[in-house]
Every structure is written in structure tokens, then in C-alpha cells.
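All protein chains of the complex are present and in place, except for one that has been dropped.
The block that comes next holds chain A.
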């Protein structure tokens, strides 16, 4: 039976850890997003045509949101579990009567909360630069939560897999960020010449960006249900991997 008090303890502690570096955690994404809007929204965006009737500055908001969301969620979650392993404080978690449910709800819940806060901050920041409206706000929040959950789980796996800081940073740096940039953050897949528009569909991030863009403007590169399906599938794979990790104790217990 799940212990909600244990879950709450892990969750609040992780959030406290976030608050200790709140200035950096909030300021960095605000600054980065502002820079993107200045460069792509104002400087370049002014010369770009509307995309499907959406102003280019507004068009890139879901992509920028996804760019920050994936990076921050993955790193928050991976650091959350990696640091206790690195410093040895993981002993407390492993020796406590808490299982996979409490651990995941605590760590992943906290990472999700941070991500949602960041998403809200980015949307508010975007409002300073461009005018936009969200076509399906409830679905947008739901989709952001779904992606945050999936990548919190992914970050958790990364934090358990990594046995040094280099490995911890290599996946977000070498895979996640490039795939997000190439995943339609700043352009529509339709704008790519053949065969790149087809090749781009092999990039899973395309479906995430496209899904979120649909909840904003009701139009996307791929069908919204395919985006939902792929996100849910990725989440299910992550849950299965974590269940395996806890069952076998891989990289957690000697």
C-alpha cells in the first residue's frame, strides 16, 4: 500500500531543492526564451510569412515551450535521483519503507510541478513579445503535463543510468536539444524540401511539438491523436523501464 506521507516528504524535499536555486531555475529559462523571441520573433520573424494564419512569433511559442520543457524536466528529474546516488544519501531512500510508487510520485511529481511552473513563466514571458491565444487551453495543460510526466520519467532513468556527470549531460546535450531544434520548433515540417519532410517524421520530438502546437492553434504537422499516442507510448516505456530498475535494483542496490 502506498504511503502518501512518504510521497509527500520526497515531493516537498525535491521542491525545496528547486527553491534553493529558484533564481537560477526561473531566470535562465526566462532569459533564454526572451532571447529566442528577440532573435526569431522580432528580428527574423518580422520577415517571415504567417504560417497557417498564425503569426510567426506566436507560431514558435509551443516549440519554445517544448524546448524548455524537455530540457528542464529531464535535467531536474535526472539530477534529483543522480545527486543522492552521487553523494550517498540514496541510502536513506533505499532503507526506508518506500517503493517505486512513492519514489516516482515524489521525484517525478516534483519535476512535473517545476516544469509546469516554468511553462507558465514562459507563456507569461511570451506575452511580453507576441499576442497569442490558446485554442484548447485544457488540452494544452493536459498535454504539457503528459509530456512533463514522460520526460520526468525519462530523466529519472537517465539519473539512474549515469555513473558520472558527463553521462548525465550527454543525452540532453547531444540528443534532446538537437532533436528538439530539428523537431519543428522554429518551422513547420511542410517548409522542409523533400525528402527531409519525410525524414523529419522519424524524429519523435516532431510529434510532441506538433501535438502542443495543435492545442494552441488547432493545426499541426501530424494528427493530434498520433502525437498523444506517441507521448503515451513513450511514457509507458519509461514506466516499464523504471519498474524493471526497481525490481532488479539495477544501479540502485549493490
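Going forward, a residue touches a chain if its C-beta (ideal position, glycine included) is under 8 Å from a C-beta of that chain, and two chains touch if they have at least 3 such contacts; residues count from 1.
Keep in mind that, in the parts below, contacts and distances are computed from a predicted model.
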{"item": "Omitted chain, identified by the protein name its UniProt record gives, among \"Xanthine dehydrogenase, N-terminal subunit\", \"Anti-sigma regulatory factor\", \"Transketolase 1\" or \"ABC-2 type transport system ATP-binding protein\"", "value": "\"ABC-2 type transport system ATP-binding protein\""}
{"item": "Selected from A:3, A:113 or A:219 as touching the chain missing from the view", "value": "A:3"}
{"item": "Which residue of A:93, A:176, A:212 or A:238 touches the chain not shown here", "value": "A:93"}
{"item": "In chain A, positions touching the absent partner", "value": "1, 3, 5-6, 8-10, 13, 16-17, 20, 87-89, 91-99, 249, 253-254"}
